Each structure stands twice: as C-alpha cells, then as structure tokens.
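Let me give you the structure first, and then I'll get to my questions.
Right, subunit A next:
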Amino acid sequence: MSEAAMLNWVLFLPVAGMAALLLVPRLRADLVRGLSLAVMVLQFLLTVVLYLEFDADLGGLQFETRLPWIADWGVYYHVGLDGLNILLVLLTAFLGPLVVAGAFSAIQKDVKLFYSMVFFIQFAMLGTFVAQDLFLFYVFWETMLIPMFLIIGIWGGERRIYATLKFVLYTAFGSILMLAAVIYLVWSLKSQTGITSFAFADLYGTRLPLDAQVLLFGAFALSFAIKVPVVPLHTWLPDAHVEAPTAGSVILAGVLLKMGTYGFIKLGFPLFPEATAVYTPVIMVLAVISIIYGACLALVQDDIKKIIAYSSISHLGYVMLGLASLDLLGIQGAIIQMVSHGLTAGGLFLMVGMIYERCHSRDLAAYGGLAKLLPVYSVFFMVLTLAAVGLPTTSGFTGEFLVLMGAFNAAWPQYEAGVTWPLVLACLAVLGVVLGALYMLRLAQHFLFGESKAPHQPLADLNLREKAILALIVVAVFWLGLFPDSFMRKTELGALEYQQQVMSRPAGSWVSVEPAGGSAP
Partner candidate 1 sequence: MQQALLWFFVLASLAGGLLMLVLRHPMRVALALISTMVSLAAIYAILGVHVIAVFQVLIYVGAVMVFMVYAIMLLDVRDPSFTHRYSGYLLPGLAGAVVLVVAFVRGLAGSTPAVMGAGVGTTFDVQPFSVAFLNDYWLYFELTSVLLLAAVVAAIAILKARRRGNG
Partner candidate 2 sequence: MNASTLLTAMLPEHLLLLGILLLIVLEIGARKPREFLWVTLVTVFAAAFAAARLYVSDYAAAPFPGQFSVDPAALLGKATLLGLTLPAVLIAGGEFRGPRFSILLLSSVYGACLMLSSDSFLTLFLGIELMSLPVYALVLLAMGRPESAEGALKYLILGGAGTASLLLGISFTFGSTGSFGLAAFGAALAGGDTMARAAVVLVLLAFYLKAAVVPFHAWAPDAYESASVPVTAYMATVIKSAVLLAAVRMFAGTEVPASMVVLLAGLPLLSMVWGNLTAMRQESFRRMIAYSSIAHAGYLFFAFLGPAQGRYEAVIFYVIAYGLMNLLAFVCLPTGEDATRDRLDNLKGLFGRNPYAAVLIAAAMLSLAGIPPFPGFVAKFLIFRNVIDAGYTGWAVAGLIGSYLGIYFYLRVIQYMFMSAGEEAAAATPSRAWAFAASLCCLLPVILLTIFPGWLLDRL
Partner candidate 3 sequence: MDNTQLLLALSTALFAIGLAGVVIRRNLLVMLMCMELMLNGVVLSLVTLSQQAASTTGAVLVFLVFVVAAAEIAIAVPIVLLLARRKRTLDMDAFTDLKG
C-alpha cells in the first residue's frame, strides 16, 4: 500500500470492521468480540506505523489524500496528518482495542450492535481528527452523535435516556450554529476570492471584518465549548458519563472531549485570529473557571463516575488555558494534556467499570479498603489517580506543567506591561493543582483505604485481560510522563504553525468585505 493510502486504511478499517460484523451470526458473541478486537489491534498497529513514518521535520500535511467528493461545491475528501492531530489519532487508535477488550464481559446485550457502534464512533472520531475539509469535518463531527447516542441509550444505566438525550441535544445545539457559521464562512471566501472551497488551508486565508469574525467565532466556539466542555456548558457531561456503559465513558472521556479542544486549535482560533484576540480573555477566564469549578464539584460528588467526570471538566480547562495562552509551551502542553487526559480518565473509567461489573455500585460510600481486597486493582487505580493528580513522571504532570508554565509565560510580559489579569488567572489555575489533589485523593482515600468493604464479596481481583488493558495504559502514562520529547517532536511544527496562524496576522490588516445583507427575523 502506498504511503498516503495508509491513512485511509486506518480510517476505513472500522467501516470494514462493521461490514465484517454484519456477516457474523448474531448469536456468536465470542466471534464478534474476537473479530472486533482483531480489527482494532490491526488499526492500532497501522497507526503506529503511521506515527513512526510521520516526519517530524516536515511542516504541513502528510499522508494526504484529496479526492473530489462533492465537486460541485468544492467539497473534497481531504484527509491528512499534521502535528496537531497525529497524537490524537494515535490516542484514538490506542484506546480502540482497549475499549473493545474492556467491554468483553460488560456488554452481553446486542453485542454485535455494540461493537458496530464502537467501530462507527471510532471511524467518526478518526475522521474528525484527520479531516482537512470543513464540510468533511462537520459531517464527521455530527456523525459522532449517532453512535454515542445509541451507546449511552442502549447499554447505559437507569437514567440513560435522559442522559443521552441531554448529550445529543446539548451538542446538536452547538453544531447547528456552527453549521450556519460554516456556510457563512465558505460564502465569505467565495465572495472574496471567487473560490468555492471548504479546505482548511483556503479558509485560513479568509479575511473577515472583526464583527463578522466575532459572530462566527462565537458560533464555532459554542459548539466546541459544549464538546470540551467548558463551564457553564458542561452539565451534560456528568450525566452522560454516569449513565454511559464503561466503553462509552472511555470513548467519551478518552477521545470525544478532545474533539472540542481540537476544534479550537484546528479551526476556532486559526480561522478567526482577530476574534480570538477579542475572546481570549473570556476563554481564559472560562478555562480557569472550568478548572476550579470542575474541581470543586468533583470534591463533593458521591458517585465515582461523577468525580471522574467533573475531573475531566477541570482537566480540559487546562487544555483550554494552554491553547488560549498561545505560548508554545502552553500549546504543546495542551496537546500532551489532551492525550494524557485521554489515558488517565479513560483508564479510570475502565477501572470503575471493572469494579462496577463486580459489585454493581458506583457509590463511593459503598466501598472502602479495596487495597486489601483487590491489591492489583488498587495499584493500578493508585497509579492512574496519581497521574490524574499530575504527579511528576506521569503524563498528567507533563501536560499540566507545560500548560501552566505556558500560561504564566504568556501572562508575565503582560504583567510587566501593566496588565495583571492574565497573571491572576494563571495563578488561579495553579490553584487547580491543589484542588486536583484534594478530590482525587479523596476518591482514592475512600475507595482504596480504610476499612475494607464492598457491596459484593468476595471479590475476584483483575484477570489477565483486565491487567493487560491497564498495564498498557499505565505504560503509556509513564512513557508520556518520562519521555514526552519524542511525542512533542511530532507535534512541534504543528503547534508552531498554529501559533503563527493565530498570532502573525497583525490586527487591522484585514480587508473588509461587504457585511451580510438581508434582514433578520
């Protein structure tokens, strides 16, 4: 297979997997599971090859494919890897097999449909990451809702319908406005240059008046912010997480939430640099609020999954902070933090799922002293908890440290120039580090230590499959914590390009276009 085609292979392998599942008889659940795992592993291996082949010294897109899709509209099937998405693609492919394997025993109902949906969402997520055409991106972006809706809605907990509808309606609202913005953006490009194109590369060159940018960015940002989620648009997340089956939570926390931040870094900020400048204070404030608010809420939850869900809000606040800081450290840190959060939150959700399978309770108060009952489990749980806390040598530290440093580094010159609020925000964000320890250790404390109790005893410790899943995650966590450099090499040029795209355009240099005509209702 040719180099460029390989990305397509990776992308469409889940579709092939779905097709293959169709052929398996419905009752052969084991075959379904095995086949799914095999496809996912294959996909991961291919992705690793892609990752290794990805040349860190080349800017721009690699493994690019560009085929006309809706030629009439200038829509292309245009995919490629660059510094911004390479790690996220790797993360997605990495979590794929783990999700599949993690659900082996948990999912007993409609197994075939379940794995089809996992493939479906895998496809949509990868597609969103690699798409280089706004239309294609939007299609993948929205398509993601469908499998997630079903995964939560079919295999979820008691209030699954409420949770899944909340999730879909929340996200869809953002997307609707984004759709309008997409159309408007493409129309502006056309009216300025005569080119009808959805290609990111073309759209980056659009020059819009500030007021239009502000509106369009608002629409894009709303959609992305809901997905991230940024406080106060976050309330779907705890519900979705709590009700989702383990695999759903892992996908949600592991990859789906990164869509929002990826959207910001790939589209939101670079498309509207001047508007970004206008919005940066708001975004930074919201990011810091997310960090602290999420942490505070995680502190008072009694449902284990909710704690992790709120911690996700807090952790993604760091990502937003890093991205908005526009400091190279912050950007790189944000990318690492995305991956790290995918690993830790994904891993923690898997672990909660494992205990839930055994005890059928997510109530923190129902547990205690698991360190004695489940020693191996506890070790993994502790490691992932500490990674979530951001302890050095784990991936969490790499991300948080670089983000905070970036934010501070960006704020300091402003402080010296007499603008204090960015510095205040950076300092408040550092406070999140303390709060993070507070709620995560509270979880570990109640869960692992103290008097031994569990709703269902005796408990079997992790089996080989579960150990293998967690071991892989833990290895990745430490790898990213100890040797992030190899990963950051791959993303550096992408981060630089992003930074330049957003920063290099001096304010006021844009050419004004005609404001939109027509009347509003």
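The candidates came about this way: all candidates are chains of the complex that A comes from, given by their letters.
Note that a residue touches a chain if its C-beta (ideal position, glycine included) is under 8 Å from a C-beta of that chain, and two chains touch if they have at least 3 such contacts; residues count from 1.
On a predicted model such as this, the values are computed, not experimentally measured, just so you know.
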Which of 1, 2 or 3 touches subunit A - same complex, any copy: 2
In the complex with candidate 2, residue positions of subunit A that touch it: 26, 68-73, 75, 110, 113, 135, 138-140, 142-143, 145-146, 149-150, 153-154, 160-161, 164-165, 168-169, 172-173, 176-177, 179-180, 183-184, 186-187, 516-521
